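The complex is shown incomplete by one protein chain, all other protein chains being positioned as in the whole.
Moving on to chain A:
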């Protein structure tokens, strides 16, 4: 007990942060290095620039082969000399491919790819921090970065070299190569993911034959992320690449692309760590909508389906994305989704978490959204009015109340007649809602009684489940079989349905479903 100071006892958080600080800048090597037998000692080869040009290709190959040896960086004192030799060689190679022309001869390709593969392709080690939170925790850095960085650098220079020929390279940069590259995106080291992002982007640009494959594999990674593991470090980077890929899609969009949007990108909004990649995700979604505005309705309905229920932080992000979408929405599309959308916005406005309410109310500062609302004020005002009116009296946060007053004022100016009507009927509407609530409870209570009766006596327990088809519900029109004829004929049931259909809420909801 003496180990902890008094302040730590009082404040558990300080201890956590102290511990975190100690953990920072941990680094990690990968499985592969430790399984290898001791590497051979490297001795420096002559400089490429000092060699006569006829001998350069041979020396280049030798150097590439030399760099295939990998070292254990977890042991910081082992093989120091050889590590330095390799580092110098790698850096010379980077220089060589970026400044010289005509060095990428065909026989060099397999050697280059081999060197790259043996260095970067490795099984990523288990995370040292199983509940790694990318927002809070410091990432574990790759221990062999001094070498790996140069290898990535070399790969980039190789791909960007003006002499680079995809027709030769495609024999080596194949599906397997890409697949291994994609697996590395799970690296915890942000520096590595950054390189990978650029590398994959270059490969996507230069190898037309690999494009569909790359998209499909990203698809698979995302699906696994959403539905299986909920863990993949490189989601943001992959989305960033996709953002520019989507930008280049030809019109009309292929079914494959639309499926990707609806079945992968939209469900990705459910991920726990949405905050890390939301900006990139929203960008991709908006890109799609700019390409094809008819996707607006399914996208917004998708977002409404996955609307966060308990995370206010995510709700704010969703609202941000909705505003981005509304910024580019076409008025005809807006009409299609305004009702479900504004029902959600009305709920957000009434959210006790002031950041959520505030974010939703900011929509009214957006000129374009305002013009859309004004055009459809007859539909939107009745949806929004109840909550705004209530919140203007009830919300605990004065800023929200002030914002709500402004919004109410704006709406009133748009249609003062409707506004007055709604104000007048507000109380009556609330009472009707309350009454309907009670009625529903009553219905379920009786249904429950019915079940008790039925389970007690299966054949005679149903007299009250009198089937009455004399109602105005469309779905019911063809129901003519009457199951049980015991019990008195009773028309009150149809009145029940008719009456409840008459109230506002049900009328709205049945309109929606029809």
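In the analysis below, contacts are C-beta pairs under 8 Å (C-beta built on N, C-alpha and C of every residue); 3 or more make two chains touch, one makes a residue touch a chain; residues count from 1.
By definition in this document, contacts and distances are computed from a predicted model.
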{"item": "Protein name, per the UniProt record, of whichever chain is missing from view (\"Sorting nexin\", \"GPI-anchor transamidase component GPAA1\", \"Protein phosphatase 2, regulatory subunit A, beta a\" or \"Cytosolic Fe-S cluster assembly factor NUBP1\")", "value": "\"Protein phosphatase 2, regulatory subunit A, beta a\""}
{"item": "Residue among A:108, A:156, A:179 or A:412 that touches the chain left out of view", "value": "A:179"}
{"item": "Chain A residues touching the omitted chain (full complex)", "value": "1-4, 9, 31-32, 34-35, 123, 125-126, 176, 179, 220, 223-224, 226-228, 259, 263, 267, 305, 309, 343, 436, 439-440, 442-444, 446-451, 454-455, 462, 464-468, 471, 473, 475-476, 479, 481, 483-484, 487, 490, 492-497, 499-500, 505-506, 509-510, 512-513"}
